[in-house]
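Excluded from the complex is one protein chain; the other protein chains are retained at their positions.
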Amino acid sequence: MDLFEYQGKELFARVGVKVPRGRMATTTAEAWSAAAELGGRVVVKAQVQVGGRGKAGGIKLAEGPDEAAARASEILGMDIKGHVVHRLWIEQASEIAAEYYASFTLDRAAKKHLALVSAKGGMDIEAVAAESPEALARLHIDPVIGLTNWQASELVYRAGLDRATARKSAAALRSLYDAFVSLDCDLVEVNPLILTGEGEILALDAKVTLDSNAFFRHPDFESFREAFTVDPIEAMARERDLNFIKLDGSVGIIGNGAGLVMSTLDLVSLVGGSASNFLDVGGGAGEETMKSALEVLTHDPSVRVVLINIFGGITRCDQVTGGIIEAARILDLPWPLVVRLDGTNAEQARVMLAEVASDRIVPAATMREAAEKAVALAGEG
Amino acid sequence: MDLFEYQGKELFARVGVKVPRGRMATTTAEAWSAAAELGGRVVVKAQVQVGGRGKAGGIKLAEGPDEAAARASEILGMDIKGHVVHRLWIEQASEIAAEYYASFTLDRAAKKHLALVSAKGGMDIEAVAAESPEALARLHIDPVIGLTNWQASELVYRAGLDRATARKSAAALRSLYDAFVSLDCDLVEVNPLILTGEGEILALDAKVTLDSNAFFRHPDFESFREAFTVDPIEAMARERDLNFIKLDGSVGIIGNGAGLVMSTLDLVSLVGGSASNFLDVGGGAGEETMKSALEVLTHDPSVRVVLINIFGGITRCDQVTGGIIEAARILDLPWPLVVRLDGTNAEQARVMLAEVASDRIVPAATMREAAEKAVALAGEG
Amino acid sequence: MAIFVDESTRLVVQGLTGSQGRFHGFRNRAYGTNLVAGVTPGKGGTDLGGVPIFDTVSEAVEATGANTAMTFVPPAFAADGILEAAAAEGIRLIVAITEGIPAQDEARVYNYIQQTSRTPLIGPNCPGLISPGKCNVGITPGEITMAGPVGVVSRSGTLTYQAIHELTMRGLGQSTSVGIGGDPVPGTTFVDVLERFEADPETKAVVLIGEIGGSAEEEAADFIRENLSKPVIGYVAGFTAPPGKKMGHAGAIISGSSGTAAAKKEALENAGVTVVDDPTLIGEAVADRMRHLTSDV
Partner (left out) sequence: MAIFVDESTRLVVQGLTGSQGRFHGFRNRAYGTNLVAGVTPGKGGTDLGGVPIFDTVSEAVEATGANTAMTFVPPAFAADGILEAAAAEGIRLIVAITEGIPAQDEARVYNYIQQTSRTPLIGPNCPGLISPGKCNVGITPGEITMAGPVGVVSRSGTLTYQAIHELTMRGLGQSTSVGIGGDPVPGTTFVDVLERFEADPETKAVVLIGEIGGSAEEEAADFIRENLSKPVIGYVAGFTAPPGKKMGHAGAIISGSSGTAAAKKEALENAGVTVVDDPTLIGEAVADRMRHLTSDV
């Protein structure tokens, strides 16, 4: 789960990573109060999950509350690369002596944590890596013992950070790494990490991706979701424990297993159509799950046909078919169904399906045939 | 540093190992107040660093403050195997459903931590190991990752602890291990670790040995020393950073390096004498250190002769000799010195020594000769 | 032969008394797998369907000679369970079915096992593996498989079944089918499995099922080019997946420009792999490559 800057900074502050003092605001009035409370110069920052906020005019300096409110009114509602600004982060302006870059993530190929640190912060790190690779220190960290003191120190010296404040920088890196591990993050990226005029190291930005698999250790993290504007259909699917992602096409897809569903999407595209969603009912889906999945899709007006692709393992095809038939009976489905079933109890399921086959429920023998029929019914292919 | 039970329990409570509530007392009045404050039945326990307190009458139950004071007056001043009782620990009496044994230490041969857990607590664990080895679970712990949850659980089941409360026992073992590591202990031993009538696990005793090398991480641990009655000569030596241990004989020993000093003790014994101490001046000792060491020995009335055995490495023999000559001049040493020097600048030192040689300063060519001369001068050999 | 599991497998299931562990453990036994023990702390000394339950893996191993552990322990306890299995002397393979283990736990456990016992770990978050006719450890439906010369290795679950189905439909049996799982740090990679297929005389061709995210397919391609003498038929899912969205699996995500299906397909093709765009063509492609193989011989 990708957090907003203000959420990341809230977590940073909680675990001891130093950040400037700040307040969240959703209105100009709140922006005024936040600036008044913080005192002095403040920065008004659009909270959107997209890069290039600054260039787009989403980050502005203000001398006091009135100016902060004025800037807030300019920024709220702004559209930054398709992201509308609903929230602001108002924070004390920092005096910047140097801008660094620091991130911790998992390097899947090396199967170790990867630290990236650079003295060239505040700019696009991929550009730094391409143009001045010597300014980017890379170091693998063994997750068994974590970031050692010598590694933090090595990162500081190799990245060419200010030597006089090397200890403080190393300590800041250790505290960022501790945040990365203790908060169960997939990514912690701070750009820029700044050296202030007083020689302090502060995280001026916070890009934090949480691992939702670890939420059982951090039950309060669920509340971060509230800040996200979620597609209502995705929210409905989540409530029903269905793995749903909205896409741009017109063929609704329901399948079991992420790989099989992705593969179905690809096949639909290959035969000239396009999927309107990714919907994985998971392992062991029965009648209820199928009804539930179909009901979710009835709320998506872009769907013109639904392709159901099930390979029964734990999942029993006969149960799935029962759910489909039941749903078709009670839900008044607005579109035709193309159904392909294989695996556990498929014979039986095919018999059930044959009995109800019509132009609204179309059986298919293979994935390919199912994709072709669905795309034809969607009027795409 | 071996702690008293009450000190160990203070540390346990600090890091979350559950112990009965208790208070320290050094007088019967304090014992009365402690019992009154704690309420209910209490146990009055002699604080001595020796096993078998209970059998010796050093642990007694009391129904209330008056009885606690009475028991305290019986125990205070008692001599338990040569240890006089100066302190008491008064704690709430616990209802005991089962007595376990648990310890964590370093297994030097395996170079890993070693956990020992038994369902047969409250008795001598070496006897348990000898008589019913199946009742003693042994498990090595990799210090890199520490005690894992499965290991704590395995210890509980292998040791045959109560199955209904297995989770609590495993949690107690983990918290004891955390104490062992986070407090930098050489040993944590709890005998008995009890299961109470309410199903709680409590440390009813606490044998804790702290690693003094780690005191830089725990500056407050130094204060534990105040509770120990220290030999005044040892205290003086400690102040001067000399490594001194009092022994029973009459030949004072000064040397550089623990191995060489031990070896000198052995040689004195081999030729029929006995050392009155172990005193290691360490590496790089100069004039001041030698004077300091000799001065410490002047306070020990059992010394009849002092053998100085130096092998110069970093230590320069001429400087050592300078210190000896200076000390002999100003300190009015009450005993003769036998001096053996080898290594760095020994030639020069022997010349210096030859100039002052007398029946009070006796040079020796080898360790063996030095030991023989010293023992003869002590009137032992 | 076969790889990882066969008639000599003696299986202990961690979490056999849980609903998932019980269902699949006994399904494996029904297939013919030698299920010798279950482990559930606190239930030691009991028995489930004739299988003895132990409190610890090491006791199970001592008592039953188990050599393969399958983990159905819930995510919060799974990392610890895998460490326990890895520490048990005698366990030579761990299959972790559990889905949803935190990534930090997986990274720590993977590296620690590599640094200590080096016990092979398949998964977590995987369907397990099957050597048809010999042994099934995991959730693969045994009915759709048949014994034969094709090795299958896959990051996906049901897509693997689809591939097996296509093979079986064409009379192409499988030596072993290994689901390595969809998490970012799988204990066993494509390369590890390919190495074993190369060494297994029974395996004549390999089907590799990849998906978006990470660089496992690219590493497999490098390995295939350098080390594999057997024909490989590939399939990659996720050509139409949008960047930045986790497609079900924690590992299946396109980050920036890396991890796309197109790049993976290209890498595999450059290594001589026949990559099909449609999973229903897998069987045909394998048959085709194996025909050439036979005519070569």
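The chains carry the letters A, B and C, assigned in the order they are written, with residues numbered from 1 in each.
Simple rule for what comes next: a contact is a pair of C-beta atoms (placed from the backbone, for glycine too) under 8 Å apart; a residue touches a chain by one contact, two chains touch by 3 or more.
Bear in mind that the values here come from a model prediction, so they are computed numbers and not experimental data.
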| item | value |
| --- | --- |
| Chains in view touching the one left out | A, B, C |
| Contact with the hidden chain (one of B:Lys112, B:Arg138, B:Arg163 or B:Arg240) | B:Lys112 |
| Omitted-chain contact residue, chosen from B:Ala29, B:Leu61, B:Val144 or B:Leu331 | B:Val144 |
| Contact with the hidden chain (one of B:Ile59, B:Met236, B:Met262 or B:Ala376) | B:Met262 |
| Among B:Ala29, B:Ala130, B:Ala214 or B:Ala354, residue touching the chain not depicted | B:Ala214 |
| Absent-chain contact - pick from A:Lys18, A:Arg138 or A:Arg158 | A:Arg158 |
| Chain B residues touching the omitted chain (full complex) | 106, 108-109, 111-113, 126, 142-144, 181, 184, 186, 211, 213-214, 216-217, 243, 245, 247, 255-263, 265-270, 274-275, 278, 280, 283, 311-314, 342-344, 366-368 |
| Residues of chain C in contact with the chain not shown | 115-116 |
| In chain A, positions touching the absent partner | 142, 144-145, 148-151, 153-154, 157-158, 163, 166 |
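As a convention for this text, only the chains that are shown with their structure count from here on.
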| item | value |
| --- | --- |
| Category of the chain touch graph - line, ring, star, complete, other | complete |
| Centroid comparison with chain C (C-alpha atoms), farthest chain | B |
| Most extensive contact between chains (C-beta pair count) | A-C |
| Two or more partner chains touched - positions in chain C | 112 |
| Where chain A touches two or more other chains at once, by residue number | 144 |
